[in-house]
Structures are given as C-alpha cells and as structure tokens.
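Just one protein chain is left out here, and the rest sit where they should.
Showing subunit A:
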Amino acid sequence: MTALAALIRRDIRIALRVGGGALIGVLFFLTVVVLMPFAVGPDLALLSRLGPAILWLGALLASLLTLDRLFMADHEDGSLDLIAMSRTPLELACAAKALAHWLAAGLPLIIATPVLGLLLNLDMVATGAVALTLLAGTPALTFTGMIGAALAVTLHRGGLLMAVLVLPLSIPVLIFGVAASQAAIVGPMSFGAPFSILCALSLVSLVVGPFAAAASLKHGLD
C-alpha cells in the first residue's frame, strides 16, 4: 500500500514539475474550445446548445493526447522495468499510475470547465452538469486510454496510431457523458439513468484497463 502511495505521489510530483506536461492538457482543452466558435460561428444560442458536446470532445481529446507519456518517460529512464520487477502486482501499479495521471491531468480539465462554460454561454446548471459528468466520465477515458499507452510503449509507436486504436473504445463514454449533460440541461430524459451508466462505464474500465495494460506490458517489455 505504501509502495502504491509512493508511486502516486512520485507520478503527480513529476507531472506537475518542469517537463511533466500535465498542464499542457488544460491549455490544449482551452485551445480546442476557443477554436470551436471560429468553426461554427459566434452565435451564442448555437454555442450554448452545442456547449456540452464541445466540452466533452475537448476533454476527450485532451485526456487522450496527454496519455502518450504515461509509461513512455518511465520506460526511457528504466523505472518502468523496476516497477515491473517489484513485488507489487503490475496491475495495481498500473492502476496507481493511471490514478496519479488522472489526478494530475484529468482533474485540472474539470476545474477549467466552468471558465470554458462561460465562453460557450452555458449557465450555472449546465456548467455544473458538464463538470459533474466529466468528473464521473474522465476516469473511464484515462483507464481505457492507459491500454493504448501501454501498447505505445511496447511497440515504440505513439501518437496517431494509438489515438486511432483507443478513440473507438471511448465512444460509449462520449455518448453517455453528453447524454447525461443534455438530460440535466434540457430534459426530457431523467439525469439519473445516463449518469449511472456513465459511472458504470468508469467502474468497468477501472477493472479492465489495468489488467489489459499490465498484460500488454508483461508480454511486450524485454
């Protein structure tokens, strides 16, 4: 347990320091959201209607693009081999690393959501709903994306290939995240049903992600 806590502390500290790049995700998120009005026009009514979808797409892309580095830096300096050889099961270590990554790169996205909601003309309720669904849904994105990150490090390939492989897997999260936000804002559906399915998706990925990532690391590292 202390080993896992130490791993989480270490990863967060590295991510927040110079060269860590966790906060670049927030900057990317901001840039994507700022780009949207240029594509669809500065119509505030349209933007507030599309707002939840834009925020969700931005958060999805931002959290997937930062995942590239989840195992890569540790692989380059050799600490990934030490983690793989330690007595802590690799599955738990992967889960700890993903949790640390979510705390360092996922939470800032959610904290930035209210500011971006202002830009998209979302009111308080809508912003709160989107932030809440992001809070419930981004763990699923991180834990699913971790599989892609593990494949990226074993194949020495990152970037577009991993995005192409992982993005189809995140479609359910996107569907239910946007659906829950829309349900809270305009109805007529109840907020509870899509939101609980979103939580369920996060829980499922919490189980599947670490096992798949650990399997790919175990078979791929040499």
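Following the convention adopted for this analysis, a contact is a pair of C-beta atoms (placed from the backbone, for glycine too) under 8 Å apart; a residue touches a chain by one contact, two chains touch by 3 or more; residues count from 1.
As a working rule, contacts and distances are computed from a predicted model.
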By UniProt, of "Extracellular solute-binding protein", "Heme exporter protein C", "succinate dehydrogenase" or "Na+/H+ antiporter subunit C", the chain left out is "Heme exporter protein C"
Answer key for A:Thr66, A:Thr113, A:Thr138 or A:Thr154 versus the chain not shown reads A:Thr154
In the full complex, subunit A touches the hidden chain through residues 147, 150-151, 154-155, 157, 161, 164-165, 168-169, 171-172, 175-176, 179, 189, 197, 201, 204, 208, 212, 215-216, 219-220
